[in-house]
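One chain of protein is taken out of this complex; the other chains stay put.
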Amino acid sequence: MIHTAIMIAYVMVGLAFVLSLARLVKGPELPDRILALDTLYINTIALLILLGIHLGSAMYFEAALLIAVMGFMGTLALSKYLLRGDIME
Amino acid sequence: MEWLIALAIGVMTACGVFLTLRPHTFSVVLGLTLLAYAVNVFLFAMGRLTIGQPVVIDATATGYADPLPQALVLTAIVIAFGMTAFLIVLALKARSELGNDHVDGLHISNKKNGARR
Amino acid sequence: MLEWLLAALIVIGAFFTLVGSIGLYKLPDFYMRLHGPTKASTLGVGAVLVASAVYFTFKTGDVSLHEILVTLFLFITAPVSAHLMAKAALHIQVKQLERTRQTHKGQD
Amino acid sequence: MMRRLLPHPVLSVFLWLIWLLLNNTMAAGHVVLGAVLAVFIPWLSSAFWPEQVCIKKPLVLLRYILVVLWSIIVANINVARLILGRSDKLQPGFISLELRLQSPVGISMLSNTISLTPGTVSCDLSDDRRYLLIHALHIDDVEAIISDIQNRFEQPLLEIFES
Amino acid sequence: MSFLSVNLPLVALLPFFGAPLAAFAARYHRLASAWTAGLVTILSLLFLLPSARFPFNGDTLIQSWDWIPAAGLEFAFRLDGLALLFALLILVIGLLIVIYARYYLSDRDSMGRFFAYLLMFMGSMLGIVLSENLIQLLVFWELTSLTSFLLISYWQHRQDARQGARMALAITGAGGLALLAGILLIGHVVGSFNLTDVLAAGDEIRAHSLYLPILLLILLGVFTKSAQFPFHFWLPHAMAAPTPVSAYLHSATMVKAGIFLLARLFPALSGTTEWMWLVGGAGLLTLILGAYTALVKHDLKGLLAYSTLSHLGLITLLFGFSTPMATVAAIFHIINHATFKASLFMVAGIIDHETGTRDMRRLNGLLKYMPHTAVLAMIAAAAMAGVPLLNGFLSKEMFFEQAVLASDTSMITWAIPVLVTLAAAFSVAYSIRFIHDVFFNGEAKDLPKTPHEPPRFMKIPVDLLVVLCLVVGIAPMLVAGPILAVAVSGSLQTATPDFSIALWHGFNLPLLMSVIAMAAGVWLYWQRQIIYRLHEQLNERFDGKAVFDRLLSQINGFAAMITRRFDKGSLQHAALWIIGTAVLAGVIGFANQSAPLFGERALLPIDAISLMLVTGLIIASVLTAVLHRQRLVALITIGVVGLIVALGFVKFSAPDLALTQLSIEIVTIVLLLLALFFLPQLAPAESDKTRLWRDGGIALLAGGAVSVLAMAVLSRDFMPISGFFIENSVPGGGGTNVVNVILVDFRGFDTLGEIVVLALAGLGIFAMMRGLKLPAPKLDFSGRDWSNDPHPPIMQTLTRLLFPLMLMVAVFIFLRGHNLPGGGFIAGLIASVALIAQYLANGIDWTSDRLRFDMHKVIGFGLLIAVMTGVVAMMLGYPFLTSAFTYLYWPVVGKFEVASAIAFDIGVFLVVVGATVMILVQLGKLTHEANHRQQQEQK
C-alpha cells in the first residue's frame, strides 16, 4: 500500500522536478529561472523525505533540514543581486 | 545504473572542459566548477554504487557502502571550494589590473605586440 | 488504517508538490508563477513530512517529530524567498499579464 | 544580570524545544545540553537581535498559528483548482494594502503569512513601511481579500505584538 | 706522498689559483698583477720541469685520483713527450707574452682583469695537454673556450670584440660539445676514458661500427678549435683581441689545442681512409684558402690570422698523411710555427702600438723609425716564408717531402704536391708583403701617431723567439731534436721513427718545390694588385662570418617562431594542450594493453528517480555550457547541477557528501555573485567559430573518455581496504559514522592538509584583495538604476530571526558528526552560511559591528587546536594525530563520549568558518568600498 503510494508520489514529484527544469530552460526572464531553482530546492526536499520513507532510513532527514535552513540563501542572493548588484553592502 | 552515472560524469566533464576553454575568466570558473563536480562524482563512484547501504555502523545494516571514497570526495569538495574562491578573486584582480576579463588580459598583449613591432 | 493514512498523506503531498510545479510551468506571467512553489513548500512538503513523522514514529516506536523542523524552517525561509523574488521582478520590471488589476487600498 | 544571561527568554525556550526536536529525543543528556545551548546561543547572538521581541498574548499567538495552518490548507485546495483549471480565466492583480502594523516583526510576520497562504504573495513593502504590495493569483473580489487579510491576520498580530 | 706524485695537477691548477691573486694584486699596483702572472707562470714551469725526465726516459708519468667513478671520470694527469712539449710551449711563450703584455697594455686597460684571464687560459691549456682522462681533458678544453671568450672580448666596449668573442665561443663551444659526444662514444667503445686505455685500443676503435661517428665528432672538435675549413672564419674575427692575446692564443696555444688533440688521439683514430680524407682534406683546403686570403688582407693581424690558418692546415694535412714521419714533420712545424708566429704577432702589436694603425695601405717605410723591430720582423717573416737557415724552411721541406710521398699512394693525389706548392707560393707572397708593405714601400700615410721604437722590454720576447727561429733553423737536431723525438713518441705511443733534420738534403723534389714556391711567391706579390681586384669581386660571396651570422639569425628566428607559436601566452592554448594530452594519455595507456574495456561486474538496474536526476543534471550542465555568456543564468543553472549532484549523493548512500555539497553549493553561489558584480554581465560572442567547434570536439572527446573510464572501472570488481575502516570505526575510532571517523581519525592528516588549504585560500585572498580597486557598476546590466533599498526590512527581520536557529543546527550537525552524518566541516559551513546571511541581509557595517572576531585569529586558532590534538598525542609518546576516546558518566546527563577527534573537529570547524567568512566578507567589502568611493565622487 505505502509502496504503491510512494511509487505514485515518486512519479508526481519526478514530474514536478521535470516541470521545474522546463521552466529553468524556458526562462524567459531571470526571476523565472531563480524561481525554478527555488522550486527545485523545494522539490528536492519532498524527494528526500520520500526516499527516507521508502528506504526506511532517517539518513535523508539532515539533507532536507539543511535545504530548508539554507536553500533560500541562493534565492536571496540572486534576488538581491537583481535588486542591487551588490549583495553584501 | 552505472552507465547512467558514467554518462552524467561524461556530460559534466564535457561541459566543464568546453567552458574551461572559453576566453573569459567567469566562464573558466564555471567550467572548473563543473569539472570539480564531475570529478567528485567520479571519485565517489569509484567505491562502486550502492543504494540503501549506510556508511554508519548499524547492527541492522546488511552491508555498507565504501566509506573511503566518500571521505576523499569530502576533502576534494572543500579543496575545490578553496580553489574556486581563490580563482574568482584572482579573476577580479585580473579584471582590475588588466582592465578586462579576458583570460590573457587582451589589452596587455595588444600593447606589447604593438610596441614590439 | 495507518497505512491508508500514510499513503494518503504521501500522495497528497506529492500531488501538491506537482501542482506547484505545474503552476510554475504553465501560468502566463512571473508573478502568477510565483504562487506555484509556495503551494509546494506548504502543503506539499508539509504533508509528506507529516507522513514521514508518522511513519518513523510507528516504525521505531519512538516519537519522531523532527520533521516539524523542516516545515518550520521552510515556513520562515520560503516567504522571504518569494518576497525577494517578487521585489526583484518588480524592480527589473518583469512583464505582467496585461489584464493584471492594480488596486490601491487606503491611499484615499 | 538576568537580562545579560538570558537576553531573549522566549527565544531560549524556543531554541530548547528545537534542540529536542532536532535530536528527536527527550533523553536527559539532551535536555541538559539543549538547555545549555538555549542559554549560550542567544547570548552569543544577542547582538543580532537588536529589538526585544515580546509576545504580549501567547494564547492569541497559538490561535493565530492554527488559523494560519487552516487557511493554508483551504487556500491550497482552492489554488490547486485555479492552477489546474484554465489559466486564461484567471484574473491576477496587485493590491497595495495600507498597514496598521508598525513593528518590524509584526510586519514581517504578516508578510510571511500572506505569502504562505496560497494565492497571495507579498511583493514589496513601501519605504515608509505603510503599504504592503500584494500579488494575488486570482481576484474575484478585492475587498474580500483585503478584509480577510486584515481581520484574520493583521488583527491578531496587532494584538500579539503591539497591544 | 712525494712531490713528483702530485705535481702535474698543480702545474695545471696553479694558474687558476694565481688568477684571482693577479686580479687582486691590481688593486695595489697595476704592475703587481703582471708580476704575479709572471711568477705564477715560472712557478708552474718549476713544478713541471722535475718531471721532464720521465718522458726523456721513455716513461709516461700518470697521477690520478678517483672522482666520479659512475661517469668514468678520474682526476688524472699524464706527462709524456707530447704533453711535455706542449706544456713547455704554453709556459715559455706564456711567460714571454706576460712580459710583452705588461708593456703593451695602456693605462686605460685593466691589468688585473687581463692577467687573471690570461692565467686562467694558461691553466686551461695546461689542463688539456696534461690530462690523462678524456672527460677531464674536455673540461679544460671547454675552459679554453670560455677563457678565450673573456680574452677576445677584453676590449668589451668594441662591438667587433664582443661579436668576435661570441662567434669564437659559439664555434669552439659547438666543437667542444661534439668532442664530448665523441669522447663519450670512445669511452663506450673502450670502456674507459683514460688515455692509457684509449690509446692502446686503437684497433678496437677503428674496427668498431661507431668509428666513423666517433671520428666525425672528434674532428668537429678539432677543426673548430684549430679553425680548419669550413670552420675557419672565426679566427680572423677573434683578432679584435689585444695583440698579446692573439700572439698567445692564435699562434701557440688555443688553435694548437685542436692540433694537439689530433696528435694525442693519433694512435687511437688515425690510419684509416676516412681519417686521411677527412683530416687531409680539411688540412689541404685550409692550407690553400688561408694562404690565399692572407695575401689579400690589408690588416696586419688579418694577414697573420689567415697565415696561421694556413699553417694549421699544413699541420693538419701532415697528420692526415697518417705516417710516423709525417707526424714528425707535423710536430716539428708546430714548434716552428709557434716561435715565428708568436714573434710576428708581437711585431704586429708593436707596430699597432706605436703607429696606431694596422692597415698596410697606410703603413709604409717604418724601417727608419724602428729598425730593430724591422730586423726582427724580417727574420720571423722569412721563417714563415720558409727561407733557408730558419726553422720554417726545415719543416716546410719535410712537409713537401711528405706531400710527395703521399702522392704516390693513389690516383688523384698528384694534386697534393701541386697545391701544396701553390700554397707555399702564396705564403712567400704574404711574407714579402708583411715586410715590404710595412717597412719599405715609400712613406707612411697620415699615421695617428709618430712611430718610434717600442720600450726595450717589449722587444725582448721577440728577440728571444727570433733567436730561437735562427738557432733551430741552423742546428735543428741539436736544439729541437731531443724534445721533438720524445714528443713524437708521445704522440705515436711507439718508438720514434728515425729521423734526421738537416739544412741540406741535396737536390731533390722538395727543394725544387721550395724554389718554385719562392719564385712564384715573388711573382705573386709583384702582381698583387690584380689579385686584390679579383678578390674584391669574390669577397662578398665567400664570407664565412656572413654565413655564420645568417645561420645564427635563422636559428634565432626559428627559435622565436617556435617559441612564440607554442608559448603564446594564451591560457586557452595551454589548457587545450593539457586536456588533449590527458585524453591521449588515457587512450594510449589503454590501447597499449590488450585488455577488455569493460569487466563483468553485475550492474545495478536503472530506476526512474536516477534517470530523472541524470536527465536534469545533463540538461542543467548543457544549459550552463550553452548559456554561459549570460552569466547570471549560467550561475543559476550551475546551481541546479550542484543541487542534483547533492541529491545523487544522498541517493547513493553518501549523506555526509550531500550535506557538504549542499552547503558548499550555497556558499559558492554567493561567492560567484559577489564577484559577478564586477564583471561584465554578458560575455561577448566569440567570433572564431572554428575554435568553438574545436573546443566542442575536444570537450566531447574528454567527456567520452571520462565516461568510458568510469564505466571501465564500475564494471569491474575490486577489493578495497575499506573493510578495515568499517570494522575499526567503532572500536578504534569511537564513532559510528565511518566517513567522519576516516576524516578526523584514520586519515586525519588529509583533513589537516585540507583545512590548511582552506586557510591558505583565505589568507591568499586577503593578501590579493589589498589595494584592489574596482569600479562599481552604476547601472545594472539592462541599464536601469539599482534599487534604492539596500536591506529590505522583511528579509532583515526574518534573517536575524533565523540566525540562532541556524547556529543551533550547526551545533547539532557538529555534535552528531562522529556518529551520524555531519561533523566539523558541514557544521562550519552552516555556521558560515548563517553569518553570511546576516551580512547579506543587514550589511557589512551592521554585521561587522556585532561580530568582533578577527577571522585571521579564528583560522589561526582552528589550526592551532587541530594541530594541538596531534601534538598532545606526540607528547604522550604516540604518533602525531593519534586519537583517544572514552565514555564518561555524569549524573542526569548519562553516558556520553569524549574523543580527542572531537577537538580536532572543532579545529576544522573554526578554520572552515574563519576562512569562508573571511573570503566572502573580503569580497563583500570590495563592493562596499567601491560604492563608497562612487558616492564620494558624486558628492
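As written, the chain order gives the labels A, B, C, D and E, with residue 1 at the start of each chain.
To be clear about the criterion, contacts are C-beta pairs under 8 Å (C-beta built on N, C-alpha and C of every residue); 3 or more make two chains touch, one makes a residue touch a chain.
The rule is simple: contacts and distances are computed from a predicted model.
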Checklist line | Protein that the absent chain corresponds to, by UniProt name, given "ABC transporter ATP-binding protein", "phosphoenolpyruvate--glycerone phosphotransferase", "Cytochrome c oxidase subunit 2" or "NADH dehydrogenase (Quinone)" | finding: "NADH dehydrogenase (Quinone)"
Note to self: Touch partners of the unshown chain, restricted to the chains that are shown, please.
What the structure shows: B, E
Check: Of the residues E:574, E:622 or E:730, which one touches the chain left out of the display?
Finding: E:574
Next item on the list: Please pick, from E:770, E:852 or E:895, the residue that touches the omitted chain in the full complex.
Entry: E:770
Margin query: In the whole complex, not just what's shown, which of E:49, E:139 or E:405 touches the removed chain?
Written below: E:139
Next item on the list: Specify the residue from the set E:230, E:356, E:753 or E:775 that touches the hidden chain.
Entry: E:753
Checklist line | Positions on chain E where the hidden chain makes contact | finding: 66-73, 113, 135, 138-140, 142-143, 146, 149, 153, 156-157, 162, 165-166, 169-170, 173-174, 177-178, 180-181, 184-185, 187-188, 213, 552, 555-556, 558-560, 562-564, 566-567, 569, 571, 573-575, 577-579, 581-582, 585-597, 599, 706, 709, 712-714, 716, 718-722, 724-725, 728, 732, 745-750, 752-754, 756-757, 759-761, 763-764, 766-768, 770-771, 856-857, 859-860, 863-864, 867, 870-871, 873-874, 878-883
Margin query: Even though one chain is hidden, which residues of chain B still touch it in the full complex?
Written below: 20, 25, 28, 32, 35-36, 38-40, 42-43, 45-48, 68-69, 72, 75-76, 79-80, 82-83, 86-87, 90-91, 93-94, 97-98, 103-105, 108
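Keep in mind that, in the parts below, only the chains that are shown with their structure count from here on.
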Next item on the list: Any chance you could name the chains that touch chain A and chain C both?
Entry: E
Checklist line | Centroid comparison with chain E (C-alpha atoms), farthest chain | finding: D
Note to self: Can you tell me which chain pair comes out on top for contact count?
What the structure shows: B-E
Check: Per the centroid of Cα atoms for each chain, what is the distance between chain B and chain D, given in Å?
Finding: 40
Check: If you average the CA atoms of chain A and of chain E, how far apart do the two points sit, in angstrom?
Finding: 60
Notebook entry, point to check: When the C-alpha atoms of chain B and chain C are each averaged to a single point, how far apart are the two points in Å?
Noted result: 33
Next item on the list: Any chance you could list the residues of chain B touching two or more other chains?
Entry: 51-52, 54, 56
Next item on the list: Please list all residues of chain C that touch 2 or more other chains.
Entry: 15, 22, 34, 36, 64, 66, 69, 73, 76-80, 83-84, 87, 89, 91-92
Item checked: All pairs of touching chains, each written as two labels joined by a dash -> A-B, A-C, A-E, B-E, C-D, C-E, D-E
Margin query: Give the list of chain E residues in touch with chain C in this complex.
Written below: 780, 782, 784, 787, 789, 792, 794-795, 798-799, 801-802, 805
Note to self: Touching residues of chain E toward chain A in the complex: what are they?
What the structure shows: 608-609, 612, 615-616, 619-620, 623, 632-633, 635-637, 639-640, 643, 646-647, 650-651, 653, 655, 658-659, 662-663, 665-666, 669-670, 673-674, 676-677, 776-777, 780, 786-787, 789-790, 792, 795, 799, 802, 805-806, 809, 813, 820-822, 826, 830, 833, 836-837, 839-841, 843-844, 920-921, 923-924, 927-928, 931
Next item on the list: Give every residue of chain B touching chain E within the complex, in rising order.
Entry: 1-30, 33-34, 37-38, 40-42, 44-58, 64-68, 70-75, 77-79, 81-86, 88-93, 95-96, 101, 103-104, 109
